[in-house]
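Only one structure is covered here, and it is reproduced in the block below.
With one protein chain withheld, the remaining protein chains of the complex are depicted in position.
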């Protein structure tokens, strides 16, 4: 059996002189609390604090980062339990076996890195997964899942998560968040995030039914706006710090109110055209910025994804199952109307995420390097890996400086990977800063100050914590 | 005279610790057989086994990688014999002299690297080419070209080429391939590749005449489809493993059969519009995928090139003379119809090449990281160089892992450069893997296994050898 070990210098630069600097820097932030202002952990997981059911439903079944890699290598999603409810032990064990047998598919990916960290640090796994040891590892992990030390709240404490934002539907009553807020045993601050995408896309099937879940009279455009404003205030009252927006493009062109009202009515009638629905959605992103200036919610934007690229997989397994594919993004023109109006507004924080890495140096950094409202969101989703993180660091820093970065965002639903993801970011930040020190572009005291800022101060500032 | 020497560690990482790992890895694959599943060697070169005529017609005249560099530096293509038949010794020598005198134009390019390897390893050249030694080098190379040791078959063996695919017209009778297949003295497996581009572009001048070269009744759309299917089967019967497609864009939208038939008839009548021709071509790429699912031919796609950008050069010297220029590529939307239907088909292998490197991380890797049919084609043409290969390795591996790579493709008509091109790839793969080992992201045994896979197993799997 090959050993699975975590080298203390992993991910630090290979050159010994630079590594020594990076190590000194990293040590100063390695144990800092985790601030996670954007992610997809279910608040009921923390509220209920039930033990995780089994290794497969913890590590594999819900994590499209993993299942898409196995799928591309020929493993059917059915065999991994994707889109299903709880798995029998037999099926969980089978999914875990497939995962271990295909461990080699993860080589060179960040998923592998996160897994190694989680397995070794959280479950004490010391062997490289393989077909041969799959059952033994399953038993080892499963045994610990039954212990109090590995229930969600215990892990939350152990991981040192100081702030954790979830992602929530505007119509959600946030009962779990309310209960968590009122529970003195929960030391982590857990906050909802306002995610209204579905309500802004008038052409979606079922939209007229959907908006009935909003409060008040949504039979008029004015009532719809008021309902969204009210729900935002409600989210704020329960600790929300941001509103998150993910649409196909980044358009923000406002419409005259009368035109917005007309399109809204046609959507209620079921006669809205795709072109009108797109215009309305872009208008609403502008409106969302206006509301953010009022209620203070940080606005995060992540355009540029073709959702559910493979219809058969959507039909069989549901959304978020690994077949969302990036498309090219344009921001300079798309955001101009919003920034024209709100780009220097003192209450607006607009964090721009992308899965098209070309826009870091071409658009995001130049925008963030002028507009006080704009921050360059950390690499996200497909780009949350060492190479793209280094690309982001270089592209953004050279043009806009460190102060325009958002700080790290883990964006994950894989609970056990949260510390590994933040740790990867800290190591890469340390390595990048060490390169600047080694090439005499920054003094080491400045590098350390910058690193602490990136890990701690900056996310608090950007997300108004 | 400056020496020309090949350092044993060339192209390996500069940092001594990483280099030591890379060297250990490289040594394990340096002498592995060459698998070349896509290229442009003429099969009659091997069949006839005639000595190469002279250094210029071997190294310069047919190789647009070289001639465009000299042209950009002010050397007229006429002086290099581009687009001509056999050169007199005087003209060959003059072309060679121009090449040697402009050797500095190749600094920093992969062409220089390939040349150095070919000259040193195949012809024992030990001096850096220059105006001063051009004639002496010409004589040195020319003398060896006359020997049996330097005839095509001898070089084929010496280079260790186990599999070599050519690129062929669907109407070709493949007589050379048939003869090679039946010749027990040829140890290399030489296979044709089905390249139907011209037949799918209804708007090309002369298309109605061209398709008459296809068998059967091509007076109807159904007959045309049948003819293409038959030619594909014929290619398969003579060892073809792939069909290669290079059009301006990557569109794959199918048409209703009646509409396809209507456009086909209008093309026969000479009344097809450019828009119709484009729609038909995109439809046919979808059809080609369907046929690949039937007959098993691997489908390789390389969109995004503006062919013959300089009309005067086309008129004077013909196509493939160095003025094809890349354009931006879009794949996520373009391939969606094809992948919707065939993306999980067990017989489809779709290898995506690009000369727009932006799509590696934005589109190709995400597609290959979900669809079992999709492989990320190795950097090709303008991108077949150390920097872009490193970019590809990082972009694809981080998102989709090593298992979704195609393995190396030399794509060359420069026969003597084949081993140098594969060797460059092996060195760069070893260096990339060594970096992962040095930063503790991969154990060395895994790195070695991965390297052997990339060099040997993966191209066999992807190209169904």
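Worth a mention:
In order of appearance the chains are A and B, and numbering begins at 1 in each one.
The definition used in the following text is that a contact is a pair of C-beta atoms (placed from the backbone, for glycine too) under 8 Å apart; a residue touches a chain by one contact, two chains touch by 3 or more.
Everything numeric in this text was worked out from a predicted model, so none of it was measured.
The omitted chain makes contact with just one of the residues B:15, B:127, B:363 or B:429: B:15. The chain omitted from view is touched by exactly one of B:355, B:395, B:447 or B:462, namely B:355. Checked against the full complex, the one of B:233, B:310, B:345 or B:461 touching the unshown chain is B:310. Across the entire complex, the residue among A:42, A:121, A:330 or A:456 in touch with the chain not shown is A:330. Take chain B: the residues that touch the chain left off the picture are 2, 6-7, 9-16, 68-69, 71-74, 104-110, 112-113, 128, 306, 309-312, 322-323, 325-328, 355-358, 382-383, 385-388.
Across the interface with the omitted chain, chain A contributes residues 15, 17-18, 330, 332-333, 336, 339-340, 343-344, 358, 361-363, 365-372, 374, 394-395, 397-404, 435-436, 438-443, 445-446, 449-450.
Just so it is clear, only the chains that are shown with their structure count from here on.
With centres taken as mean Cα positions, chain B sits 39 Å from chain A.
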